[in-house]
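I have a structure here, written as structure tokens, and I will follow up with some questions on it.
All protein chains but one are shown in place.
Presenting subunit A:
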Amino acid sequence: MPTFDDANMGVKSKLGMAKKNRPLSTSGTPTQIISGYCVLPIYLPARVSITGTSSDSEDEGGPKQTPVVHYLYIRKHETPGDNSSSRTLFVANLPIDATTLHMHKLFSTIADIAPSSIETVTFLPSPTGTSFQLIPSLSSLKGLQEGQISQIRRILPTCSAAHVVFTDIKAMNKALGSLKFQQATPPIWRLSDAVEQEAEDANAMTGSARYMAIHKRRRISSAALQVTVDSFMSTYNKAEIQREHEAKRARSMPDDDGFVTVSRGVGRTAVGTSSDALKAEAKKRQKKGELKDFYRFQIREEKKTRMNELLKNFKMDQEKIRELKAKRKFKPFSSKLA
């Protein structure tokens, strides 16, 4: 874990504290900025006992029990072409257990912004992660008791991001302003200040409680599954009918230029597919067949092809032998066994 001095290297450190491992207590130090993002270190709650050798580069003789630090990268969100009235901050590299409440707590700590000043927090799927899902969401399984879903906290994939939308630009600017300078102590990543409350909360969200909840949810009741299936199917059927109608209409309605789009008929079962036809044709052709080995040149061709094939294999074999030889394979007494 780099020291906070590292984060300051770009700036002249007036107090010569570069060797010290303690977070700077001066709140005038500008924050490190990477590619336009303010770097915000946060302390992770000390709930996990991690032992062992943290790598040498990380602590240069610093105290062992330093809290684990996570880094958020924050900047003003700008939509291309519309950068005038953004009320949104873009927060990247979120911890996996980030929730809206966490964000509320974070901004109230660093900038004293009341939760009410934050309009929404939207977590964004990562375009790089192939299997990004807002885990676990049963949104498509309707008909479940709401309680069952909310029990289980959504966990983000590592390196997720969020849009934090403030109620007004002022609040956002306040938040942004607080990021310009380093915090005296990095804020702690948690839901509430009350330690006990926090722990209880965390226990309910993680570990055995979490997985038991997931386990139970997957053992769905027949009734719930029935409702889900039914609702899905009725929506699906409606959509199907809708599509059919549209297709029919499209067939009869000329477009702007007066053309009618020709599309495949619905409802009529095709007798065969084009691929079937091709296959049949190929079969027919084969049956008819050509006379083989009739002309002299055919025989020669055939012979030559065969010979070339043989030669090719021969070369390949030679190549293989060379490879094996290179691997020192032909040593019968370099025994592998005792």
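One rule holds for everything that comes next: contacts are C-beta pairs under 8 Å (C-beta built on N, C-alpha and C of every residue); 3 or more make two chains touch, one makes a residue touch a chain; residues count from 1.
Going forward, contacts and distances are computed from a predicted model.
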item	value
Identity of the absent chain, which is to be given by its UniProt protein name, from "Nrap protein", "SERTA domain containing 3", "Protein Abitram" or "Multifunctional methyltransferase subunit TRM112-like protein"	"Nrap protein"
Touch with the omitted chain, as defined above, among A:D168, A:E246 or A:D317	A:D317
Touch criterion as defined above, residue of A:V39, A:V165, A:I188 or A:A247 at the omitted chain	A:V39
Listed residues A:S86, A:T100, A:N173 or A:T206, member touching the removed chain	A:T206
Missing-partner contacts on subunit A, residue numbers	1-2, 6-7, 9, 32, 34-35, 37, 39, 44-45, 47-55, 57-58, 68-71, 73, 92-93, 95-97, 126-131, 133, 135-138, 140-141, 155-159, 161, 202-203, 205-212, 214-222, 225-226, 228-229, 232-233, 236, 240, 269, 297, 300, 303-305, 307-315, 317-318, 320-321, 323-325, 329-333, 335-338
